[in-house]
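Here is the structure we will look at, set down as structure tokens.
One protein chain is absent from this view; the other protein chains keep their places.
Coming up: chain A.
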Amino acid sequence: MADESKENADSLIADIHKRITEAFEIFDNENNKTVDVREVGTIIRSLGCCPTEAELTDMLVEIEEEDEAGYIRFEKFLGLMTKVLMERRYKPSPEDVLLKAFLVLDQDGKGYLTQDELAKYMTEDGEPFQQEELEEMLSAAVDPEKGTILYKEYVSRMAVEEV
């Protein structure tokens, strides 16, 4: 039994290693086991994690090279991400939690958010969006007929798309 669980654990780690390796390689343009530091957040998120910007910065501090600013090496990335995935850190929020967050923003309890409201929150509060990120969100979130964000419908729709 112990052997079997060890075997499972080994293959779990092996599996995690392969996932991390492939995700890294997708962004390793030069095939030289390094990626641009600005892409690390994207890679980590593409592996299923959902860290905040602050959490990302903390991670980067751990793996950034002192003498090679701007690049992240694979070995360090692998080490960190293996831990992150094994410990299931930065799990994405379930749909209902996400919905609650929108409910909080909808302080008047209207059932929807105006574009201005959402834009204000997203660009002024929390970890503000860049203009591009905001525009991208608005273009899919805004209901074409009503001109507002029907967040309940939006969250459900995104949950399906994410499959």
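The rule is simple: a residue touches a chain if its C-beta (ideal position, glycine included) is under 8 Å from a C-beta of that chain, and two chains touch if they have at least 3 such contacts; residues count from 1.
Quick note on the criterion: contacts and distances are computed from a predicted model.
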Identity of the absent chain, which is to be given by its UniProt protein name, from "WD40 domain-containing protein", "GPI-anchor transamidase", "Serine/threonine-protein phosphatase with EF-hands" or "Hydroxyphenylpyruvate reductase-like protein": "Serine/threonine-protein phosphatase with EF-hands"
Touch residues of chain A, complete complex, unshown partner: 15, 18-19, 22-23, 25-27, 29-30, 32, 41-46, 49-53, 92-94, 96-98, 100-102, 104-105, 107, 121-122, 125-129, 133, 136-137, 139-140, 158, 161-163
